[in-house]
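Sharing a structure below in structure tokens format, with a few things to ask.
Missing here: one protein chain of the complex. Every other protein chain is in place.
Going in written order, the chains are labelled A, B and C, and every chain counts its residues from 1.
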Amino acid sequence: MKLHIGVLGPHACDATQYALGVEVGRCIAEAGAVLFCGGLDGMMRAAAEGAKSAGGQTVAILPGTDKTEANEFMDIAIPSGLGAYRNALLVRSCDAVIAVHGAYGTLSELAFGLRLKVPVVGLNTWEVCRDGQPDPGIHVAHSAKEAVSLAVQLGGRK
Amino acid sequence: MKLHIGVLGPHACDATQYALGVEVGRCIAEAGAVLFCGGLDGMMRAAAEGAKSAGGQTVAILPGTDKTEANEFMDIAIPSGLGAYRNALLVRSCDAVIAVHGAYGTLSELAFGLRLKVPVVGLNTWEVCRDGQPDPGIHVAHSAKEAVSLAVQLGGRK
Amino acid sequence: MKLHIGVLGPHACDATQYALGVEVGRCIAEAGAVLFCGGLDGMMRAAAEGAKSAGGQTVAILPGTDKTEANEFMDIAIPSGLGAYRNALLVRSCDAVIAVHGAYGTLSELAFGLRLKVPVVGLNTWEVCRDGQPDPGIHVAHSAKEAVSLAVQLGGRK
Partner (left out) sequence: MKLHIGVLGPHACDATQYALGVEVGRCIAEAGAVLFCGGLDGMMRAAAEGAKSAGGQTVAILPGTDKTEANEFMDIAIPSGLGAYRNALLVRSCDAVIAVHGAYGTLSELAFGLRLKVPVVGLNTWEVCRDGQPDPGIHVAHSAKEAVSLAVQLGGRK
């Protein structure tokens, strides 16, 4: 089975962030992996657009119960009806996840990744700290290419 | 987006039931729909084998947390970690479902279909009754071809 | 820990059905068990009213995210945010459940009880059949007292 790589990120993003998401999605498709995301707008749409531009396959894990809420770049949509629990389902579905920017929803996904031992790569996203020290569980990347390369490597090893 | 058609059925089945499952899966792929199932053995494997034999696409909604539990005919696997709740997630994911034979797990999926207004087609499966009368919510089919044709029609109308 | 006995039933019910629900709830409290229900209106409210009238304790497993949706007879409310999945959570929470009348929601709970091996007692509710024969998994009762007595006995043995 192909690797399932998730992209976690915010509903709303500016043009620079959107372009970064497109590049992450493109790299995932080029690596031969299936892109998973939340299926809605913003970073989720960006990553799916990028994956489709490179001929990849895309799966949406939606919070609501209506498949038509998915953006136009999703091949398959799971209208989970799980509300906020869907953040955990998305992470569960992946061999590795890449958090790109993001608000509290992304934070909860990133925390679930750490909890569930799904490798987490961070790209301009949250830091979590104990006693002033950043937790080593988040693998920090500095470019789309590096993030996807790390995710593929860590997800394949899982 | 392509129709998502689910096949619900038991973990264990005899050769006749397995052959019926394969035919249901094949018809789903020939109708251009994506096959969804529980991803494990028995009827789930049969339907996936049938769909792949006709070049279709297959998605597993697994109860556990390990993607490798999916049978060899699944293209995409969601290791939901939801245990028995995954029966409801499977039904939620579909535009229509076809219950073929089945035990209590299938009964719970069929009941969830009725509850969630996901069209349910029955093929040699449970009957649910009030005051001695079978509930009209289950659309009874008598062959694989008829079952898939009904499911595609009802799922497309949803 | 006290037994947890669930009452499953419809949102809307007539005066006769409501009175039956009150009696079921009263008997549960008199048996020293904690009443679990969906926490909303109709049969859920009836059972909770009955339990409180006998000094019992009541727990609501709500589908939504707002505790204040619970009826006025609930001591504790779990605003699960699980939507339809909450039907399964309610059954999971109980040592035994009693289905009283009910529509598709109750059917899905009853099916989940069978699936999860939580003893199910039926009082004027659904019948589930295979090959024209009612499934023996539902223990049929003919009065509130008999239903609660059966549920307490089966739930205590679990």
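Heads up, the rule we're going with is that a residue touches a chain if its C-beta (ideal position, glycine included) is under 8 Å from a C-beta of that chain, and two chains touch if they have at least 3 such contacts.
Nothing here was measured: the structure is a model prediction, and the numbers come from that model.
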From B:V7, B:L40 or B:L82, residue that would touch the chain that is not displayed: B:L82
Footprint left on subunit A by the chain that the document does not show: 84-85, 87-89, 92, 104-105, 107-108, 110-112, 114-116, 126-130, 132, 137
Absent chain, residues of subunit C that touch it: 1-2, 4, 34, 57, 59, 61, 65, 67, 70, 74-82, 89, 92-93, 95, 116
Residue ranges of subunit B at the interface with the undisplayed chain: 65, 81-85
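As a working rule, only the chains that are shown with their structure count from here on.
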Size of the rotation, in steps of 5 degrees, that lays the CA trace of subunit A over subunit B: 180
Rounded Å distance between subunit A and subunit B, as computed from the means of their C-alpha atoms: 28
Distance between chain centroids, defined by C-alpha means - subunit A, subunit C (Å): 40
Residues within subunit C bordering two or more other chains: 84-85
